[in-house]
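Following this message is one structure expressed as structure tokens.
With one protein chain withheld, the remaining protein chains of the complex are depicted in position.
Going in written order, the chains are labelled A and B, and every chain counts its residues from 1.
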Amino acid sequence: MRDSEAIAQKYHQILSPLSQMGWPFLISVGLLSIIFFWSFFAFGWQYYWGLGETGMGHPVSWAFYLVNFVFFIGISHAGTLVSAILRITNAGWRTPITRAAEVVTVFALAAGPTNILFDLGRSIKFHWVAIHAQFKSPLLWDFTCIMAYFITCVLFLYVLMIPDIALLRERFPRRRWFYKLLSLGWSGTEKQERILGKASTFLCIAVIPVAVSVHTVVSWVFGMQTQPMWHSTIFGPYFVAGAIYSGIAAIILVAAILRKVYHLEAYLQPIHFNNLGLLLLTMALLWFYFTFAEYLTTLYGGGVDELAVFWAKVTGKYSPLFWLMVLFCFIIPFPILAVKRTRTILGTSIASVSVLIGMWLERFLIIIPTLCQPRLPYARGSYMPSWVEWSMLAGLSAGFVLALILFTKFFPIISIWETEKEDHKK
Amino acid sequence: MIGAATFGMALPDELLHALPKEGEWIPYEEYWSTSVCLQCPSGCGIRIRSVMHWPVKLEGIKDYPMNKGRLCPKGQSGLQVLYDPDRIRHPLKRKGKRGEENWEKVSWTEAIGLVTQRLKTLRQEGKPHHLMLLGGRYRGHMSELMARFMEAYGSPNHLGNPARGSEGILKGHLFTMGVKDFLAIHWEELNYVLSFGASLLEASRPSLRNLWGYGFLRRGRPGIRGKIVQIEPRFSVTASKADQWIPIQPGTDGALALGIAHWIIKEKKYDRQFIDRYTFGFEDWKDSDGKTHMGFKNLVLKEYSPRQVSSLTGVPEEIIVQVAQEFSSHQPSIAITGRGVGMQTNGTYSQMAVDSLNALVGSIDKPGGLLFQKWPAIQKDGVAEKGFSQPRMDGAGSLLFPFAEELPSTLPEKIQKGAPYPIDTLFLYYINPLFSLPEPEKFRNALEKIPFIVSFSPFMDETTMFSDLVLPDGTYFERWQDDHVEPGLGFPMFGLRSPALDKPLYDTRNTGDVIIHIAKGIEGNVGKSFPWKDFQEALKEATKGVFASKRGSIQARDFDEFWNTLIERGGWWDASYPFGEWRKKFNTPSGKFEFYSLIMERGLKEVSKKSSKGLDQILQEMKMEARGDKVFLPHFEKPRWVGEDKEYPFHLIHYKLMTTAEGRGANQPFLQEIFGPHIKEKWDSWVEINPETAQKMGVKDGDFVWVESKAGKLKTKARLFPGTHPKCIHIPYGQGHKAYGRWAKGRGINPNDLLVREYDYLGGFVSYFSTRVKVYKA
Partner (left out) sequence: MDTKSNYRWGMVIDLDKCTGCQACVVACRQENNISFAGEKEAKLGRAKFWMNLVSEVKGNYPNVEMRFIPIPCMHCDHPPCTKVCPVAATYKNPEGIVAQVYPRCIGVRMCISNCPYTVRYFNWYEPTWPEEYKRGLNPDVYRRRKGITEKCNFCIQRIRRAKEDAKKEKRRIRDGEVAPACVETCPSEALYFGDLNDPKSQVSRLSKSRRAFRLLEEMGTEPKVYYLKEGEWNEG
């Protein structure tokens, strides 16, 4: 290992969170834990009494949990996708954000499918999906792809963290056993470097189709169904685009916050946010294109059932949410991102927050209005989430953020060895 | 028969402890028994499937003529009566004050002893007439038994009515045809139904017969699809399935019928043969004193042309002519009515007018027409000694109500005043006056004047809550009882209820047995009038007459075989109906259908003689407008309303749904959950308002409104229903209980609370539809 002392000294800013534990950290962890554990209670309540404690009913049998599921899996996309694509294209500026992106991916991917567990009528028999699998069902495709993606992402994150873990092994004698275990005996030899290079290239290439497939099959859980405005051929690409969109927004937000909290100004510079902002802008346009195509097609040639849902969204009961979504997903971010002057760290952060809210609303609006207006109008209904569902959403988000924070306490949030490599190249 | 049960989840207690493991199969014992349903007056035969001695399902008896093996939703929901968790499980005696629901359990011996003692004392004091029995719609032999008891005991105060709520129809039939029953519809050959608000598909009687009849009318005969025209202010389920709905101004159906008659008579489309041979009073006629009386023909031709009638009823002239054309040309055709026509202040005359339509087309007692109900030859040996020295309390048969047989609604004031004499003991059987009578508050105040109230109800309903002693009856699955089914077939039949359980579910007893027990305890001639051991024996005695007639569906060598077959088949019927026996069936002085009602004339003349008042004065006191010959002919009396038009702009139409079950369905969750299908309401009450009227009042669908009449006001949910006449509002029956059980209590409103007592004095009944209301936002 090269002079770990020197490197640690050079990157002390990145490593400082691992050794310090200030009041802000304790307070935020405390609050988040409370919310997180509250959701355990809510889930226990729901498990004991039944799913009737949520606001779902007939015909809206899928609601918040599915929305959160799609949303979190959406966020999980950009991380590895951005990281993988940027690696393959050798975009140098990517280095400070890859680790954070990969972490966001992994944790979002862990958070997403747990929503399904919450949503099941008999959660404890969840494993039957594996034992009694019927592969005709899109949910099985979901299950398979998400498992594959999860494994791939974890591997991706882990493999590319090994050199840093080795560094930590040297620097943190008290946790040495932990890092020693994880570092797999890395010592920076050439042979190891080559294996690492090959593995990371392989994973980079592998993760892209898996990532695309994941959100495509998630979209097909809806797209393959007969419900009006779900049975649409555009769902696959639409969801993938939306996923990348929300994912990049998540990364920007996480990076901006990390930069502020851990004082990483030296590493996360405006140029990064500018570039990420450009990516976000591209996705915004792509999102707008897909959405516009989807709605125009429905309006122009739509059948009675589809139009009922359409009008419910555009002018009816759900129109306030719909137009809010358009506001947050496009009208606010687009000008901010399009003009170079506003494409600053603050600007892109605001745009990201807006995008995240907007994309959550978009998931909501894909699922709920359609279920409210089934093909046979006698079964029309409405939906109002209950405290259980809000608690689960809050708890899950809190858990996600908590996991992120705890990660930064054990591993460097910026890839040190890659930054070092980049430095050497220059 | 051995069957299989999966998972053992539905077994009774004994086997529940030996729960099989998932996937294990265990045998169970199953058998079928028969009974007669009691959810509505129809009396359909039911087969009860029992598993391990617990009834689990009800089906119809396949060859039972009334329901042909089918059941309506109330019938199917019957097990929720048997298994009702709020049933009274043993005799109760009141502790504390009335209405506090503070009861103590007593034994049957003690309870019966209390009653017997009191009745004995009353009799010894020479006050047997201070006993009053309020009975509901008696089933079968119970009416005989109760009448026998009251007569032997010596009290004239027996109010039990098989048709409460539809007396107008019965009185109309009485005056024109001399019969005291409803008429049966011969669906099998019918082609055209002119329905004046008859609720064929919702709450008719007999329910199953009419539902089946509707299906048969439409698709039972290849190539023939009968027509139904529904005339009523409300767009009911029947109106929606009818071929034509004619909205009409409430209370004017009699005029419409006469308008139709006008066209038929003018165009000479009536059945001349029937009119000439079997009717009286069609043409002008001379009586024995040489006086000329106006005939029906001239009255109608003079006063009820379609144009005159059209403005009165709100029905366009061309529709009246169209209906008249169709009615007289599509034979066989019948004209029938419902509660809405009969229960007005002019109900009797309206019914007479509709009956005239049937006479005009000659559809009485003919195939495809209206038939007279024959009754089985139930044995009635010598009635017990009468002991009536005192007149009835309710004033039935008196000056103002000469033709009434019973008048429960006059009781509150009379009991309060104690005039003409106070009531000491009150028996309540199969009745809940604090729920079903109008102005129930007044009745409750009256109850406080009665020292001893005994209820035989199986449920803690509103009136039973106010009683002193409860001797709970069982449900219809737990007792022996017969049921003379509602007029619907014409030919005679009756059903038999046999217990489906080895012994009653709780410590309850058949009221028939209890009455016999009480009678025996009183001794004297009362005891002698009840020589049977229990009600089952009394039933057997009574059915001996049917056995002796050697007719009908059960042919047996001896009575025991007859009785056992009767239990197996669930009933007896003699399915041969002799059509065309008019001279035998019209029970009038002239022996014919009377357009000019001699029964009414004689009755009124007798009242005039007894009271030494002139006929005209009597008519004035009975608030009738007509004078002279018109009084005895079907004519249009203007309906009287309670509440002026300006202050109370809406007519209150209260209707029964298929799920109402005579007001007893409120504690059956299956019925509550499907309560109002046409308006998608469950577990609740509502008031239907015309959408435009509602808009003018600023009321939106689902808003809460107050409905106020002169009797009181109630708050409920408003629903906008386009099938509502702009001057009417509709409230369904069945909800608004203040007791009765956990699902019934405190739910919705009871329209009876809004009704003010106005009367059709001639017919002698409360006109339920006279109350007007106002509606405003809450």
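To be clear about the criterion, a residue touches a chain if its C-beta (ideal position, glycine included) is under 8 Å from a C-beta of that chain, and two chains touch if they have at least 3 such contacts.
These numbers were taken from a predicted model, which means no experiment stands behind them.
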| item | value |
| --- | --- |
| Given A:18, A:35 or A:120, the one touching the chain that is not displayed | A:120 |
| Chain not shown: contacting residue from B:225, B:307, B:609 or B:696 | B:225 |
| From B:231, B:671 or B:705, residue that would touch the chain that is not displayed | B:671 |
| Touch list for subunit B against the chain that is not drawn | 3-12, 22, 28, 51, 54-60, 67, 69-73, 75-77, 79-80, 82-85, 201, 207-208, 211-212, 214-216, 218-219, 223-225, 227, 235, 237, 240-241, 243, 245, 247, 658-659, 669-674, 677-680, 682-684, 690-692, 721-726, 747 |
| Contact set of subunit A toward the excluded chain (per top definition) | 49-52, 56-59, 61-62, 119-123, 125-126, 128-129, 132-134, 136-140, 143, 221, 224-227, 371, 374-376, 378-379, 381 |
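In the analysis below, only the chains that are shown with their structure count from here on.
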| item | value |
| --- | --- |
| Chain centre separation (subunit A, subunit B; CA means) in Å | 69 |
